[in-house]
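One protein chain is absent from this view; the other protein chains keep their places.
Chain naming follows the written order as A, B, C, D, E, F and G, and within any one chain the residues start at number 1.
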Amino acid sequence: MSVTETKSLSSRDAIVSMFETFRLELDEHNDRRERLIKSSRDVTNLSKKNDHAKTLKAASLAKERLQDIQKLFAGFKGELVRDNFWRYQRNVSPGLQEYIEALSFTHYLETGKLITYTEVQQSLCDNEAIPFFPLSLEDYLLGLSDLTGELMRYAISAISQRGGRSKASEVCSFVRNCKADFESMTPYFRELRKKQNVTSQSLEKIEDAAYALAVRSSEYDLPPEILDDLVQRAIIN
Amino acid sequence: MSVTETKSLSSRDAIVSMFETFRLELDEHNDRRERLIKSSRDVTNLSKKNDHAKTLKAASLAKERLQDIQKLFAGFKGELVRDNFWRYQRNVSPGLQEYIEALSFTHYLETGKLITYTEVQQSLCDNEAIPFFPLSLEDYLLGLSDLTGELMRYAISAISQRGGRSKASEVCSFVRNCKADFESMTPYFRELRKKQNVTSQSLEKIEDAAYALAVRSSEYDLPPEILDDLVQRAIIN
Amino acid sequence: MDPENMQLITRMLEQDSELREKIKDQVTEFDKKTRTMSGLLNKIHSTPSAELPPLLDSVRPILESCGETTAAIAALVPPNQFWRWKEMWSNSLRSAVFAATLMEYLQKGTLMTLGQVSDVLGIKPEWSDRFVLTVEDYLHGLITLVNELSRLAVNSVTLGNFEEPLRISVFVKDLFAGFAMLNLKNDTLRRRYDSLKYDIKKIEEVVYDVSLRKLAPSVRDKKDAS
Amino acid sequence: MDPENMQLITRMLEQDSELREKIKDQVTEFDKKTRTMSGLLNKIHSTPSAELPPLLDSVRPILESCGETTAAIAALVPPNQFWRWKEMWSNSLRSAVFAATLMEYLQKGTLMTLGQVSDVLGIKPEWSDRFVLTVEDYLHGLITLVNELSRLAVNSVTLGNFEEPLRISVFVKDLFAGFAMLNLKNDTLRRRYDSLKYDIKKIEEVVYDVSLRKLAPSVRDKKDAS
Amino acid sequence: MDPENMQLITRMLEQDSELREKIKDQVTEFDKKTRTMSGLLNKIHSTPSAELPPLLDSVRPILESCGETTAAIAALVPPNQFWRWKEMWSNSLRSAVFAATLMEYLQKGTLMTLGQVSDVLGIKPEWSDRFVLTVEDYLHGLITLVNELSRLAVNSVTLGNFEEPLRISVFVKDLFAGFAMLNLKNDTLRRRYDSLKYDIKKIEEVVYDVSLRKLAPSVRDKKDAS
Amino acid sequence: MDPENMQLITRMLEQDSELREKIKDQVTEFDKKTRTMSGLLNKIHSTPSAELPPLLDSVRPILESCGETTAAIAALVPPNQFWRWKEMWSNSLRSAVFAATLMEYLQKGTLMTLGQVSDVLGIKPEWSDRFVLTVEDYLHGLITLVNELSRLAVNSVTLGNFEEPLRISVFVKDLFAGFAMLNLKNDTLRRRYDSLKYDIKKIEEVVYDVSLRKLAPSVRDKKDAS
Amino acid sequence: MDPENMQLITRMLEQDSELREKIKDQVTEFDKKTRTMSGLLNKIHSTPSAELPPLLDSVRPILESCGETTAAIAALVPPNQFWRWKEMWSNSLRSAVFAATLMEYLQKGTLMTLGQVSDVLGIKPEWSDRFVLTVEDYLHGLITLVNELSRLAVNSVTLGNFEEPLRISVFVKDLFAGFAMLNLKNDTLRRRYDSLKYDIKKIEEVVYDVSLRKLAPSVRDKKDAS
Partner (left out) sequence: MDPENMQLITRMLEQDSELREKIKDQVTEFDKKTRTMSGLLNKIHSTPSAELPPLLDSVRPILESCGETTAAIAALVPPNQFWRWKEMWSNSLRSAVFAATLMEYLQKGTLMTLGQVSDVLGIKPEWSDRFVLTVEDYLHGLITLVNELSRLAVNSVTLGNFEEPLRISVFVKDLFAGFAMLNLKNDTLRRRYDSLKYDIKKIEEVVYDVSLRKLAPSVRDKKDAS
């Protein structure tokens, strides 16, 4: 497109031949977009499956699946050369955010911490530490925001398991801090403002779950771990 | 329901037997409503067919169909005793308004006038002039408001016929007056306010049609009727 | 438009709008009364059973004064136009039904019939084409009653009354059995009826808490005893 | 326009609207049946296990009679038009699935498969282009089943049956594990599935209460002792 | 959950989403064909009648090739699921109906029936549960035809063909009379039908202009004369 | 258009848009402050009562610094234009009301009046045509306070503080009784007021749980003691 | 709640709601007047130019009587609260602006300035904190004027007046050039301004039809003559 014609076009043939080049370019763009949307959907599917890895054991299994996803992202590299990432961001984002949600969930289960921006970017690099594409702050934050919903499911399900009480209250304070941290960034991202409401609701649900446990075990004169053991024994019998 | 019990109910059986009477009453009400909705739909279908009676000849034919509709309304009489009309108004209104639209259209074609409230009420009476049910102002006005849309279709279609020009301009001033008359009643009816916008659009469409005819015939030095004749002759040849 | 027709319409519009204003004034009155009653009855949640009678005594005169309002409205409505205007006072009337039936339950543990509520609210049989307590309005009032009783089940335990939840449970389930018989169409009443399930669930959970801890004679015990 | 062409078009348009009316009538029938079954099955919450068999016996004939309704609908639906009309009876069918699977659980403690439910409801394999029990409808019925079982866990304790919550807990967790393996895209289904965790939580709380009540010393005991 | 039951469910959910992809690919093909035909047929507005036959000859093979696409789709759609998937190709099919009926009008001045269009598009009667040309889709195609003919009436005059507007006028009025007899419930169809009157008005204006131009003295003529 | 008329219009529109920018900057400042306060006050849900004073001490300076922002806005708003621009800072102001009243409750267990809040936020009586704390904004702040206290009731139990829910219950019911006396016409306010009922129900359930298990001196005990 | 605080709040809320009622009554009056003017001015579309003066004479007294209404409102609005209540009468005021400027155009072919419109409507400079004609309301009135003039261009041709469209075209283009210079931020105003392009296009098409047929001295002829 960069060749500078010296004369503007005066015949249908000339016009049609210019549009011919446009067609090639637009078709290429549309095909690339289609491919990316499809890949993004694949990433989403793989990531969602990860959501169900609700226990530590399942989480380490899930590591392999995360690597599968990273391979998919490596495939993006060819498509997203130069600044094409920004061109196709809205097509890639859905899958990318689901991936960040799954990755940060695994990270939390392993370390008890919130994964950093740099860590996420590093997970999206080839062997020579060259990024497949730049990580946008928006995708990073929105992925993390979804994490809080996942943690809510995790905490509520954990309640029926041994050690559920301490798990619920750990998750509770973790999510409470997440919410507070995200708060200062809401003015920058409209989408984050919306998701912050969902986070508040998730937090309240976790609080309610932690409360239900606390109030129940307060009735007994034994430490929570022993109570858990007793319940376990009763179920097995 | 009007029997006054002296003691309130203290057993499930007593409660259930009271609800038994409620069930009968509610079922009767629901059945009646269903019947009225169905009849109203029948009225709508008959009335809509009338819409297509776009010529004077067809209009007189349509008279019979209007009588069929009036028979349907006579059937309502049994259902809408005492003040039941007001109870089922929202179920009956759709058909009633379509009927008023069709009736007022026929009336306009015959007399060139807007049918009055009293005339509509009279059309809904039995042989002894006893109304089948009270005519609400809202139904009357909303039916008339729909008439303007029908007149728009009539005027635009008329253009392709002999005498179309004068017909279009008659309809134009008729609808213009309708719009002005309805204006003072819009504060009372929310629905009429909405329909008034549709009326304005219809009026503009009629004005455009009358304009198109006027501007075309101004090019020729002959009275419009003779122009119409010439066109007719050309088509036949 | 024909000037005579125009005049007729204008006159009708004016009459209607005057009437609407007048009814509105009465409804505002009615509303004040039901709001006061709700305010007072809200105290049942922190009042021990022993102290209920004086509380109910303070509400009764207001409930009885509703008859003046219903009479005023009935006097305004033209013959055979009940259904035309009733939407205007439906909400107030349902609140009054709620107040009346709640008071009866608290005093006697029984359910007031539609006829009894009509009487208490001073609704006369001869107004039948101008002011009636319809089945729908009565049922709406009863649903509000159940909503309130589920809250009362919780609060009576807080107040140390462990028998009340059981009484409420029996009463509400009887009432629910009645509702279950109706073929409700997809409207507000059906939606509110569906929500009753949550109230029942809540009440069941309170009964569960109480029986688990053997704080009151259990359902079984009662059945066995009877 | 060619009159034959014209006639064909008119007839097809009219047939559709007639057919809709007829199916609607059958759905109303179907609805009555499922509502009656729900009403009867609601009694499980106040019926001791010993008295369940006669209750279930009273529901069974109605369940079996659903076959007449499904047959009537299947007879109405034109070949190949199942997907065009199915929305009309989906809700009723889901309620029937719920009733069938609840009864099976209560009798045998097991989960009916999609095929078994189809059989019970008299759905014939040869109707495959006119009336089928879809996966979605089956799953919706199962979710309603879990909702009901969490309520039953609470009420069985009230009735003095401390074993039931444990049985329910095992059954529901197994079912939930099945759901967790599906990749649900359908929005309503996903949302309802998501809410199941609250039912499980409730059931677990009951299990917790019941187990500890037997085994752990309560604070109150101590207080009472002191 | 029973693993077999589980597997069945999973497989059914996955099949649907694969099938959707495959149909989509065929629809993209179909779309390309109808777009090419529209592009070529657009030239009728600048082509003198004498040169129409070769233009139509160039479109015909594409029209005929649509049969391959309809066959491919029919082969994909599972028995009895026509109504489940038809929305996916409705737009393409309507464009094909438009192309077929426009070509017929230009060649013979007549209206193709629904059956004839089905034939031309290679739709087989035995696909009745997988691929059918519905009345709605046929009517949508006809409305597009009228839209195009009103444009053609204007442009044929520019090209010096003063007879065409008259032919179009007769053809379109006849078609419109047919539409007027239908009791259209479908909203989009009704709205599009309603807009036809503007096309007719435009055609009539052209007829008016053309007829008078030959027969009536214009104001300008007089001015020029004076 | 008349150039003088034109100029007048252009100047007025530009002044407005400049002013809007300036106020926006101040509101952004205000927002930052209220956001920081909310962030800090969020910690009350995980802070044992004993450690509350230092937390509140860290918020107080920010609350006091709000006076600078209100003064800056008051200086920008032209005389008589308070009502024109107030929407811009309403949300921030309501958050500030919330922060102020929450701190007061936590310290003293009492409710700050509208006048007191105005004072704390440095709002001067002489700004009455440029910056005022309206009744609506004050009430919105109080509703947010109740929302937060219902969460606090839950979380204080989790932290082992079984007395706090009772204190909250008394405070909130008193506040609610005040609201119930107002005849709220404003739609948003009315809707939010209606939602208070859920907060109260939730608090009641916490109090219920605590008293059922005798974890804190019950309401009765307290009454008996007094 | 502190009773003094409570009282203050109650009193303020009540005053507002009373004031709202009073203003509403005046706005209803205002509305009636503008509605009557619109009704009368609607006749310009069927009135030959020669008969316009008596029509305008019949509107003038009503326009002048608007001063009474603006005075009544100004008397009601408390000092400094113009911006709080103005939304209530904005629509009526814009209709009045429309009526005033349309009459001026019809009589003199000129555009009334904001100041002139204020004067005609009896708005006093000393009411600046209670009742003002804002730039936005003035511009809204002008946009309605253009909407009406594009209709008038059409209808005057139908009435045989072929010169009016040209006059309107010049007037509207001049006005539009003024609008184009403004940097409109206000959303509604901007959207309505964008719609002006359709009015201008319509007027241009009328002028086109008239010149194509040489029904009026053409633009060129006029220019040549001057």
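As a convention for this text, a residue touches a chain if its C-beta (ideal position, glycine included) is under 8 Å from a C-beta of that chain, and two chains touch if they have at least 3 such contacts.
All values reported here derive from a predicted model rather than from experimental measurement.
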item: In the full complex, displayed partners of the excluded chain; value: A, E, G
item: Omitted-chain contact residue, chosen from A:D68, A:D181 or A:E225; value: A:D181
item: Absent-chain contact - pick from A:Q67, A:T116 or A:Q161; value: A:T116
item: Residues from chain A at the interface with the omitted partner, ascending; value: 1-5, 7-12, 15-16, 18-20, 22-23, 25-27, 30, 82-87, 89, 113-114, 116-118, 137, 141, 177-178, 181, 184-185, 188
item: Positions on chain E where the hidden chain makes contact; value: 35, 39, 42, 45-46, 48, 151, 154-155, 157-160, 206, 209-210, 213
item: Chain G residues that touch the omitted chain in the full complex; value: 173, 177, 180-181, 201, 204-205, 207-208, 211-212, 218-220
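In this section, only the chains that are shown with their structure count from here on.
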item: Both-way neighbours, i.e. chains that touch chain E and touch chain A; value: D
item: Interchain centroid distance [CA atoms averaged], chain C/chain E, Å; value: 61
item: Approximate Å spacing (C-alpha centroids) for the pair chain B, chain F; value: 54
item: Shared-contact residues (touching 2 or more other chains) in chain G; value: 213, 215
item: Where chain B touches two or more other chains at once, by residue number; value: 184, 218-219
